[in-house]
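Below is a slice of the complex: some chains, not all, each in place.
Which chain is which? They are A and B, in the order written, and residues in each are numbered from 1.
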Amino acid sequence: MIDLRSDTVTRPDEAMREAASTAAVGDDVYDEDPTVNELEARAAEAVGMQAALYVPTGTMGNQIAARTHADRGDELLCERDSHIYNWEVGGLAQLSGIQARPIDGGARGVITPAAVHDAYVERTDHRPGTGLLAIENTHNQKGGIAITADEIDAAAAAADEHDVPTHVDGARLFNASVALDTPASRLLDSADSVMFCLSKGLGAPVGSMLAGSEAFVERAHRNRKLFGGGMRQAGLVAAPGIEALDNVDRLAEDHANARTLAAGLDAIDGLVAAPPETNIVLVETDDPAEAFVEAIAAEGVRASAFGEHTVRLCTHWDVDESNIEQAIERVERALD
Amino acid sequence: MIDLRSDTVTRPDEAMREAASTAAVGDDVYDEDPTVNELEARAAEAVGMQAALYVPTGTMGNQIAARTHADRGDELLCERDSHIYNWEVGGLAQLSGIQARPIDGGARGVITPAAVHDAYVERTDHRPGTGLLAIENTHNQKGGIAITADEIDAAAAAADEHDVPTHVDGARLFNASVALDTPASRLLDSADSVMFCLSKGLGAPVGSMLAGSEAFVERAHRNRKLFGGGMRQAGLVAAPGIEALDNVDRLAEDHANARTLAAGLDAIDGLVAAPPETNIVLVETDDPAEAFVEAIAAEGVRASAFGEHTVRLCTHWDVDESNIEQAIERVERALD
């Protein structure tokens, strides 16, 4: 079975397992886990922020960021197909009383400065004010689109004119960084906080990082406790996360594989796939997406239905070039 | 001063004052206020629903409806310029943990069946499910647009295919009814609940009605208590509300006056005003809206800035035809 449903399915390698089994640990609730502290320091450095916090999931990282930046009754600006709005069980409203104001970012899911100015709401007696701008990079639902540093800077500058901070949902931040050949820290020049996942393309089994200023992380720490994310000897899972930080350059292979995959699928009758920017391939199918997903599963390829006629395939470190070629053949066979 | 800021500025007439001063009252928290009970019965009849509840404001009526229909963690579909989403201080998220999913209803603010199907979200482990469709009629921010029975039926039918109920924010429902020459009850054929205001065009000093099935109103009653809307000898303010229900036909005058006003303003250089469907006139101004509002105020006409170059003027029973003509002259003078 070639599993292309998501880059979250990757399994830890030997180095990560070795790291887990030998990690120095302590009680992170007392801030005494040396491995967590090392991971947090290294993660902060990797994204050019003052401090970072280890959180069990990307969803928790985003929700903590929203709650830490925005007060109850604030609005959050986000792209209408963004993860924080669509795939986090409505946590903004449910957990923090935050109203989302989605912006249509077009085909690439880019939030323009004009859209920020247009959607900005000033706090009055009748209106919740805008409290946060969230930018997803890469943009998952649009197909792993890598938002450029200039695009982020422009949107964040618009938000900043209204004193609104910017959070980057960088679940796949390093995919953007590699694809754009831009340091992650440069992508975040205008951002006030960022969440990135250790557990997607970077291959760690568990965990995400939330980074920002020291003051932000201190307040985020309390919200992590509130959401039930304050783990104890977390060093054991943080250790593979440190290893994962070394896997950034390897993402280029995933991107090359994705381009191969997209080209191969696009050549098949009944399928259209645009060249991907990173590791996510969106395929338009003549058949209903669910039927297509079932058909290729029968041939040993797993993918995710993403719309009525849209299917997502992700490349990741558990699939290599030859797997990709096999996958294309199997899809071809499935559609015969 | 000719006050066209809103139809909420109307003052009660003698009949209403008389009704207030002679109303039989009791404790409505014990459901013993005969005047409130009469108002509730008459209001339910006026909109063709089983039961109705007297609430202090339209905002409370809408927020109670949302909370009564939708569970925490549900989504609410609404037009992106709707009152419930934009002008109720984010209450959906703050008070009830409901996430709004705004739909772009175009120039008239009409939610199409296709838009409902597209925006509908099935409840899964990752997604809040859609719990309610809200339709505003007339649509205030679009300029008092009267949504037709067929348009409501179509959207509600689409929602119903997904077992999603429909609430009508009918703050100005009777303006739509009069403009379309359609009984209010017909406009609500497919609706599960409706809120309408006694205090706008109908002229009552205070209060709105929330109507629906008996079961709905029973649960709404509890949420009214929660929001602090359970008043005592409310009959004193409910009595003018009963009078207000007789003022429906009079709304035709407001609409005629609005047409006169729009035509008169449109004829002025630097102003564009489309013919209004009901009692709300939106004027596009060459000057910034705020400056225009100040300028005409100096001449004795009050209006509301509604966008950077959009100004709203409402007709209502405190202004008659001659006031409208004066208003046009004064605006003309202000722009000279």
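Following the convention adopted for this analysis, a contact is a pair of C-beta atoms (placed from the backbone, for glycine too) under 8 Å apart; a residue touches a chain by one contact, two chains touch by 3 or more.
Just so it is clear, the structure is predicted and the values come from calculations on it, not from any experiment.
Asks: Could you work out how many identical chains the complete complex has, if 2 are displayed?
Replies: 4
Note that only the chains that are shown with their structure count from here on.
Asks: Compute the distance, rounded to whole Å, between the mean C-alpha positions of chain A and chain B.
Replies: One centre to the other, that is 41 Å.
Asks: Along chain A, where are the residues that touch chain B in the complex?
Replies: Per the touch definition, chain A meets chain B at residues 72-75, 85-90, 92-94, 97-102, 104, 121, 125-128.
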